[in-house]
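A single protein chain has been omitted; all remaining protein chains appear in their positions.
Entry: subunit A
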Amino acid sequence: MEPPEHDTTSPLRLRTGGGETDTARQTPAKAKAPRSWRGRDYGLVILAAPAVILLVIFSYGPMAGLVVAFQDFNVADGVFGSPWAGFKNFEFFFTSGNAGRIMWNTLFLNVLFLAATLGAGVVLALMLNEIRGRVTKRFFQSVIFVPYFVSPIVVSIFLQAFLAGPGGRGGLVNDFLGMFALPELSWYTEPGPWPWILTVVKVWQLGGYMSVIFLAAITSIPEEVYEAGVIDGASRAQMAFRITVPLLKPTAAILLVLGVGRIFYGDFGTIYAIVGDNGTLFATTDVIDTYVFRALRTFGDFGTTAAIGLFQSVVGFVLVVIATLVQRRYARETSIL
(Lines give C-alpha, C1' and ligand atoms only; values in the text may rest on other atoms or scores of the structure.)
Protein backbone atom coordinates (compact mmCIF):
# COMPACT_ATOMS: atom_id res chain seq x y z
CA MET A 1 0.00 0.00 0.00
CA GLU A 2 1.43 3.34 -0.99
CA PRO A 3 -0.27 6.15 0.88
CA PRO A 4 -1.03 9.30 -1.06
CA GLU A 5 1.81 11.77 -0.87
CA HIS A 6 -0.17 14.64 0.49
CA ASP A 7 -1.47 12.52 3.39
CA THR A 8 1.85 11.32 4.70
CA THR A 9 3.85 14.48 4.38
CA SER A 10 1.41 17.17 5.19
CA PRO A 11 1.26 16.66 8.95
CA LEU A 12 5.04 16.82 9.24
CA ARG A 13 5.14 19.85 7.01
CA LEU A 14 2.48 21.48 9.09
CA ARG A 15 4.40 20.86 12.32
CA THR A 16 7.64 22.11 10.84
CA GLY A 17 5.86 25.07 9.39
CA GLY A 18 4.38 25.88 12.77
CA GLY A 19 7.83 25.91 14.30
CA GLU A 20 9.14 28.19 11.63
CA THR A 21 6.21 30.47 12.13
CA ASP A 22 6.98 30.69 15.86
CA THR A 23 10.57 31.60 15.17
CA ALA A 24 9.57 34.05 12.53
CA ARG A 25 7.40 35.88 15.01
CA GLN A 26 10.49 37.15 16.79
CA THR A 27 11.71 40.43 15.46
CA PRO A 28 15.00 40.17 13.54
CA ALA A 29 16.62 42.77 15.79
CA LYS A 30 15.72 40.87 18.93
CA ALA A 31 16.88 37.57 17.50
CA LYS A 32 20.26 38.87 16.43
CA ALA A 33 21.14 41.08 19.38
CA PRO A 34 23.15 39.22 22.04
CA ARG A 35 21.10 39.36 25.23
CA SER A 36 22.89 40.46 28.35
CA TRP A 37 22.60 38.34 31.50
CA ARG A 38 20.61 41.14 32.96
CA GLY A 39 18.12 40.79 30.21
CA ARG A 40 17.64 37.09 30.60
CA ASP A 41 14.67 35.60 32.22
CA TYR A 42 15.52 35.07 35.88
CA GLY A 43 12.21 33.32 36.27
CA LEU A 44 13.48 30.43 34.19
CA VAL A 45 16.65 30.20 36.25
CA ILE A 46 14.71 30.11 39.48
CA LEU A 47 12.31 27.57 38.04
CA ALA A 48 15.20 25.29 37.09
CA ALA A 49 17.13 25.87 40.29
CA PRO A 50 15.43 23.27 42.55
CA ALA A 51 15.84 20.53 39.97
CA VAL A 52 19.45 21.49 39.35
CA ILE A 53 20.17 21.66 43.08
CA LEU A 54 18.55 18.28 43.66
CA LEU A 55 20.48 16.82 40.75
CA VAL A 56 23.76 18.16 42.08
CA ILE A 57 23.08 17.08 45.66
CA PHE A 58 21.60 13.67 45.04
CA SER A 59 23.15 12.63 41.72
CA TYR A 60 26.51 14.32 41.34
CA GLY A 61 27.40 14.89 45.00
CA PRO A 62 27.30 11.19 45.94
CA MET A 63 29.72 10.46 43.12
CA ALA A 64 32.42 11.70 45.49
CA GLY A 65 31.70 8.55 47.44
CA LEU A 66 33.10 6.51 44.57
CA VAL A 67 36.52 7.01 46.12
CA VAL A 68 35.47 4.27 48.53
CA ALA A 69 36.02 1.83 45.67
CA PHE A 70 39.72 2.59 45.94
CA GLN A 71 39.96 2.62 49.72
CA ASP A 72 40.40 0.14 52.52
CA PHE A 73 37.23 1.53 54.01
CA ASN A 74 37.14 2.10 57.72
CA VAL A 75 33.80 2.74 59.41
CA ALA A 76 35.19 5.24 61.90
CA ASP A 77 37.45 7.12 59.46
CA GLY A 78 34.67 7.45 56.92
CA VAL A 79 34.76 8.20 53.21
CA PHE A 80 37.51 10.76 53.16
CA GLY A 81 39.68 9.46 55.98
CA SER A 82 40.13 5.81 55.02
CA PRO A 83 43.48 4.66 53.61
CA TRP A 84 43.91 4.04 49.88
CA ALA A 85 43.89 0.47 48.64
CA GLY A 86 44.40 0.88 44.90
CA PHE A 87 42.47 -1.73 42.92
CA LYS A 88 42.35 -4.29 45.73
CA ASN A 89 38.58 -3.95 46.09
CA PHE A 90 38.08 -5.00 42.49
CA GLU A 91 39.85 -8.30 43.19
CA PHE A 92 36.93 -9.78 45.09
CA PHE A 93 34.59 -9.66 42.14
CA PHE A 94 36.99 -10.37 39.32
CA THR A 95 38.87 -13.20 41.00
CA SER A 96 35.79 -14.85 42.46
CA GLY A 97 35.19 -16.97 39.38
CA ASN A 98 31.65 -15.63 39.38
CA ALA A 99 32.21 -12.42 37.44
CA GLY A 100 31.66 -13.92 33.99
CA ARG A 101 28.50 -15.74 34.99
CA ILE A 102 27.06 -12.76 36.84
CA MET A 103 27.72 -10.36 33.96
CA TRP A 104 26.21 -12.83 31.52
CA ASN A 105 23.12 -13.27 33.72
CA THR A 106 22.76 -9.51 34.02
CA LEU A 107 22.95 -8.94 30.30
CA PHE A 108 20.90 -11.96 29.31
CA LEU A 109 18.08 -11.27 31.75
CA ASN A 110 17.94 -7.59 30.89
CA VAL A 111 17.88 -8.26 27.16
CA LEU A 112 15.05 -10.72 27.77
CA PHE A 113 13.19 -8.25 29.97
CA LEU A 114 13.72 -5.37 27.56
CA ALA A 115 12.67 -7.29 24.47
CA ALA A 116 9.72 -8.94 26.16
CA THR A 117 8.35 -5.81 27.83
CA LEU A 118 8.77 -3.66 24.71
CA GLY A 119 7.15 -6.34 22.56
CA ALA A 120 4.34 -6.86 25.04
CA GLY A 121 3.84 -3.10 25.33
CA VAL A 122 3.49 -2.67 21.58
CA VAL A 123 1.13 -5.63 21.22
CA LEU A 124 -1.03 -4.56 24.15
CA ALA A 125 -1.14 -0.99 22.84
CA LEU A 126 -2.22 -2.22 19.41
CA MET A 127 -4.90 -4.36 21.01
CA LEU A 128 -6.14 -1.55 23.24
CA ASN A 129 -6.17 0.76 20.26
CA GLU A 130 -8.51 -1.58 18.47
CA ILE A 131 -11.08 -1.54 21.27
CA ARG A 132 -13.98 0.63 20.17
CA GLY A 133 -15.84 1.24 23.39
CA ARG A 134 -14.33 4.09 25.37
CA VAL A 135 -15.30 2.63 28.76
CA THR A 136 -14.16 -0.87 27.86
CA LYS A 137 -10.88 0.50 26.59
CA ARG A 138 -10.28 2.47 29.80
CA PHE A 139 -11.22 -0.54 31.89
CA PHE A 140 -8.74 -2.89 30.20
CA GLN A 141 -6.11 -0.18 30.19
CA SER A 142 -6.46 0.17 33.96
CA VAL A 143 -6.53 -3.58 34.53
CA ILE A 144 -3.27 -4.22 32.69
CA PHE A 145 -1.64 -1.18 34.31
CA VAL A 146 -2.38 -2.28 37.89
CA PRO A 147 0.46 -4.87 38.18
CA TYR A 148 2.94 -2.01 37.78
CA PHE A 149 1.99 -0.87 41.27
CA VAL A 150 2.22 -4.27 42.91
CA SER A 151 5.18 -4.60 45.24
CA PRO A 152 7.85 -7.15 44.28
CA ILE A 153 7.35 -8.72 47.71
CA VAL A 154 3.71 -9.35 46.88
CA VAL A 155 4.75 -10.70 43.49
CA SER A 156 7.11 -13.12 45.21
CA ILE A 157 4.28 -14.32 47.46
CA PHE A 158 2.01 -14.83 44.44
CA LEU A 159 4.76 -16.76 42.74
CA GLN A 160 5.31 -18.98 45.76
CA ALA A 161 1.63 -19.77 45.78
CA PHE A 162 1.79 -20.66 42.10
CA LEU A 163 5.01 -22.63 42.16
CA ALA A 164 5.23 -23.99 45.71
CA GLY A 165 2.46 -24.29 48.25
CA PRO A 166 2.68 -24.16 52.05
CA GLY A 167 5.91 -25.70 53.25
CA GLY A 168 7.30 -25.48 49.73
CA ARG A 169 5.42 -28.45 48.33
CA GLY A 170 2.66 -28.46 45.76
CA GLY A 171 1.49 -25.14 44.35
CA LEU A 172 -1.05 -24.33 41.67
CA VAL A 173 1.24 -25.11 38.74
CA ASN A 174 2.17 -28.49 40.17
CA ASP A 175 -1.50 -29.20 40.89
CA PHE A 176 -2.20 -28.40 37.25
CA LEU A 177 0.61 -30.70 36.11
CA GLY A 178 -0.82 -33.38 38.36
CA MET A 179 -4.15 -33.19 36.54
CA PHE A 180 -2.35 -34.49 33.45
CA ALA A 181 -0.39 -37.10 35.41
CA LEU A 182 2.78 -35.09 34.88
CA PRO A 183 5.45 -35.16 37.61
CA GLU A 184 5.69 -32.25 40.04
CA LEU A 185 8.64 -29.93 39.63
CA SER A 186 10.62 -28.49 42.50
CA TRP A 187 10.65 -25.05 40.92
CA TYR A 188 12.73 -23.37 43.57
CA THR A 189 15.63 -25.78 43.14
CA GLU A 190 15.68 -25.90 39.32
CA PRO A 191 17.61 -22.92 37.90
CA GLY A 192 16.84 -23.66 34.23
CA PRO A 193 13.32 -22.22 33.93
CA TRP A 194 13.97 -19.10 35.99
CA PRO A 195 15.05 -16.65 33.28
CA TRP A 196 11.72 -17.37 31.59
CA ILE A 197 9.72 -17.28 34.82
CA LEU A 198 11.25 -13.90 35.66
CA THR A 199 10.54 -12.67 32.13
CA VAL A 200 6.90 -13.63 32.50
CA VAL A 201 6.82 -11.74 35.79
CA LYS A 202 8.39 -8.67 34.15
CA VAL A 203 5.93 -8.74 31.30
CA TRP A 204 3.08 -9.03 33.79
CA GLN A 205 4.51 -6.11 35.76
CA LEU A 206 5.55 -3.80 32.94
CA GLY A 207 3.45 -4.81 29.93
CA GLY A 208 0.61 -2.48 30.90
CA TYR A 209 2.96 0.38 31.75
CA MET A 210 4.71 0.11 28.40
CA SER A 211 1.42 -0.17 26.58
CA VAL A 212 0.29 3.16 28.03
CA ILE A 213 3.41 4.84 26.68
CA PHE A 214 2.87 3.32 23.26
CA LEU A 215 -0.83 4.10 23.38
CA ALA A 216 0.00 7.74 24.01
CA ALA A 217 2.28 7.64 20.97
CA ILE A 218 -0.48 6.04 18.91
CA THR A 219 -2.96 8.74 19.80
CA SER A 220 -0.53 11.34 18.45
CA ILE A 221 -0.48 9.70 15.02
CA PRO A 222 -2.54 11.97 12.76
CA GLU A 223 -5.96 10.66 11.88
CA GLU A 224 -5.34 11.56 8.25
CA VAL A 225 -2.78 8.78 7.93
CA TYR A 226 -5.37 6.21 8.89
CA GLU A 227 -7.97 7.88 6.65
CA ALA A 228 -5.54 7.48 3.78
CA GLY A 229 -5.17 3.83 4.69
CA VAL A 230 -8.92 3.37 4.66
CA ILE A 231 -9.16 5.08 1.28
CA ASP A 232 -6.50 2.72 -0.03
CA GLY A 233 -8.54 -0.22 1.23
CA ALA A 234 -6.17 -1.30 4.04
CA SER A 235 -7.53 -3.71 6.60
CA ARG A 236 -7.30 -3.00 10.36
CA ALA A 237 -4.37 -5.39 10.61
CA GLN A 238 -2.57 -3.77 7.69
CA MET A 239 -3.05 -0.34 9.20
CA ALA A 240 -1.78 -1.61 12.55
CA PHE A 241 1.36 -3.17 11.12
CA ARG A 242 2.05 -0.80 8.21
CA ILE A 243 1.11 2.51 9.82
CA THR A 244 1.00 2.24 13.61
CA VAL A 245 4.01 0.04 14.22
CA PRO A 246 6.40 2.04 11.95
CA LEU A 247 5.28 5.29 13.54
CA LEU A 248 5.97 3.85 17.02
CA LYS A 249 9.64 3.40 16.16
CA PRO A 250 10.80 6.72 17.69
CA THR A 251 9.08 5.91 20.98
CA ALA A 252 10.45 2.38 20.97
CA ALA A 253 13.91 3.73 20.16
CA ILE A 254 13.86 6.09 23.14
CA LEU A 255 12.70 3.32 25.46
CA LEU A 256 15.34 1.03 24.00
CA VAL A 257 18.18 3.47 24.57
CA LEU A 258 16.97 4.15 28.09
CA GLY A 259 16.71 0.40 28.65
CA VAL A 260 20.19 -0.24 27.26
CA GLY A 261 21.53 2.37 29.65
CA ARG A 262 20.26 0.29 32.51
CA ILE A 263 21.09 -3.06 30.99
CA PHE A 264 23.92 -3.62 33.44
CA TYR A 265 21.57 -3.04 36.31
CA GLY A 266 19.71 -6.15 37.30
CA ASP A 267 16.15 -5.63 38.38
CA PHE A 268 17.15 -5.91 42.01
CA GLY A 269 13.72 -5.39 43.56
CA THR A 270 12.01 -8.16 41.67
CA ILE A 271 14.85 -10.64 41.45
CA TYR A 272 15.92 -10.37 45.08
CA ALA A 273 12.37 -10.48 46.37
CA ILE A 274 11.74 -13.68 44.43
CA VAL A 275 15.08 -15.48 44.56
CA GLY A 276 16.52 -14.10 47.78
CA ASP A 277 19.48 -16.13 49.04
CA ASN A 278 18.41 -19.30 47.29
CA GLY A 279 21.79 -20.46 46.04
CA THR A 280 20.33 -23.20 43.86
CA LEU A 281 18.96 -20.55 41.50
CA PHE A 282 22.04 -18.35 41.33
CA ALA A 283 23.32 -20.11 38.23
CA THR A 284 20.71 -18.35 36.11
CA THR A 285 19.41 -15.50 38.27
CA ASP A 286 22.32 -13.94 40.12
CA VAL A 287 22.89 -10.46 38.66
CA ILE A 288 25.31 -7.73 39.62
CA ASP A 289 22.86 -5.92 41.87
CA THR A 290 21.87 -8.99 43.86
CA TYR A 291 25.51 -10.00 44.13
CA VAL A 292 26.49 -6.54 45.38
CA PHE A 293 23.66 -6.44 47.87
CA ARG A 294 24.51 -9.87 49.21
CA ALA A 295 28.16 -8.94 49.46
CA LEU A 296 27.34 -5.77 51.37
CA ARG A 297 24.87 -7.46 53.66
CA THR A 298 27.18 -10.38 54.34
CA PHE A 299 30.56 -8.70 54.57
CA GLY A 300 29.62 -5.12 55.33
CA ASP A 301 32.48 -4.16 53.03
CA PHE A 302 31.65 -0.85 51.41
CA GLY A 303 34.88 -0.79 49.38
CA THR A 304 34.16 -4.02 47.55
CA THR A 305 30.56 -3.16 46.84
CA ALA A 306 31.47 0.33 45.69
CA ALA A 307 34.05 -1.16 43.34
CA ILE A 308 31.47 -3.44 41.74
CA GLY A 309 28.99 -0.58 41.58
CA LEU A 310 31.56 1.65 39.87
CA PHE A 311 32.33 -1.05 37.33
CA GLN A 312 28.60 -1.42 36.70
CA SER A 313 28.15 2.31 36.17
CA VAL A 314 31.11 2.63 33.81
CA VAL A 315 29.95 -0.28 31.68
CA GLY A 316 26.40 1.10 31.70
CA PHE A 317 27.68 4.48 30.51
CA VAL A 318 29.72 2.89 27.74
CA LEU A 319 26.70 0.90 26.62
CA VAL A 320 24.54 4.03 26.48
CA VAL A 321 27.14 5.76 24.36
CA ILE A 322 27.41 2.77 22.04
CA ALA A 323 23.63 2.41 21.76
CA THR A 324 23.25 6.09 20.96
CA LEU A 325 26.02 6.03 18.38
CA VAL A 326 24.58 2.94 16.73
CA GLN A 327 21.17 4.55 16.70
CA ARG A 328 22.55 7.74 15.14
CA ARG A 329 24.41 5.70 12.57
CA TYR A 330 21.55 3.48 11.48
CA ALA A 331 18.37 5.31 12.50
CA ARG A 332 19.27 8.94 12.69
CA GLU A 333 15.69 10.13 12.39
CA THR A 334 14.72 8.34 15.60
CA SER A 335 17.88 9.09 17.54
CA ILE A 336 17.42 10.98 20.78
CA LEU A 337 20.78 12.71 20.47
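Everything below uses one rule, namely that a contact is a pair of C-beta atoms (placed from the backbone, for glycine too) under 8 Å apart; a residue touches a chain by one contact, two chains touch by 3 or more; residues count from 1.
To be clear about the criterion, contacts and distances are computed from a predicted model.
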item	value
Undisplayed chain, where the name is taken from the UniProt record, one of "Protein translocase subunit SecD", "ABC transporter substrate-binding protein", "CheR-type MCP methyltransferase" or "NADH-quinone oxidoreductase subunit C"	"ABC transporter substrate-binding protein"
Residue of A:96, A:136, A:151 or A:219 touching the missing chain in the full complex	A:96
Contact with the hidden chain (one of A:50, A:183 or A:233)	A:50
Residues of subunit A in contact with the chain not shown	41-51, 53-54, 57, 74-79, 88, 91-92, 95-98, 160, 164, 166-169, 186, 188-189, 275-280, 282, 286, 291, 294-302, 304
